[in-house]
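Questions regarding the structure given below will be posed in turn.
For this view, one protein chain was removed and the others were kept in their places.
Presenting chain A:
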Amino acid sequence: MAANGRVKKEISIICKTDPTSGVIATTAGDDLSIPGKPGWRHLIGTIQGPSGTPYENGVFDVDILIDGEYPFAPPKMKFITKIWHPNVSSATGAICLDILKDQWTPALTIKTAMMSLQALLCSPEPNDPQDAQVAKMYLENKPEFDRTAKFWVEQYASPKSDTSKEDAVGRVCEMGFDKESARKALEKHKWDEQAAVNDLLGM
C-alpha cells in the first residue's frame, strides 16, 4: 500500500523554494500523476552544483520517478543534465549511489535523496564507479578530470542568459525553422543546439 499522504506532503515540501538546501523540484507536465499508473508521480529535480567543486555554478536537472512501491522502495533518479562524474553515467545519466539502491530506507525522503546527490557531487567515489572511463580519469589524472568536469558544466549545465538564448534561437532559425518551434525544441533540449536541431529534423 503506497503511503499516498506522505508522497503528497513530500511533494509540497520539495517543490517549495528553500534557499538553504540548494535542491528543489517541479512536477513534470501539467498533471503530477502518470496515466495508468495510480500512485506514481513524476518530478524534475534541480540541484545546484556545490561551490568549491568543478560543478560550481552548474544547475543539474534530475529525473525523479516515484513508483507505487515508494517509500518502501527508493525513488528512481537519474541525471537529465549531462555531467562528468565517476558515479554518474556520462551517456545515460544513471546514478550509482547506495541510498538509491540497497541502502534505501523509508526514513529517507525525496529531499534527503536529492541532498545526498548534491553531496555525491562534493565527494565522488571513484572506487565504486558508474562510469569506468570517468573514474579512471579521476584516479589517474585529477587535473584533467577537473578540467573536463568544468567544461561539461559550461557546455551543458550553465543556465543560459536571455541574450545567448535569443542568439541560439536565431541560429536555429537560420537553418530554416520558424522561431516558435526553434524555441520549443531548444527549451526541450536544455538549449543544446545540436540536439534541438536533430529533434526538429526528426532524427
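One rule holds in what follows: a contact is a pair of C-beta atoms (placed from the backbone, for glycine too) under 8 Å apart; a residue touches a chain by one contact, two chains touch by 3 or more; residues count from 1.
Here, contacts and distances are computed from a predicted model.
K.L.:
Out of "Anaphase-promoting complex subunit 11", "3-methyl-2-oxobutanoate dehydrogenase (2-methylpropanoyl-transferring)", "Autophagy-related protein 16" or "small monomeric GTPase", what name does the UniProt record list for the absent chain?
P.N.:
The missing chain's protein name, per its UniProt entry, is "Anaphase-promoting complex subunit 11".
K.L.:
Based on the whole complex, identify which of A:9, A:101, A:142 or A:188 touches the chain you can't see.
P.N.:
In the complete complex, the chain left out is touched by residue A:9.
K.L.:
For chain A, which positions touch the chain that isn't shown here?
P.N.:
1-6, 9-10, 69, 71-73, 103, 105-107
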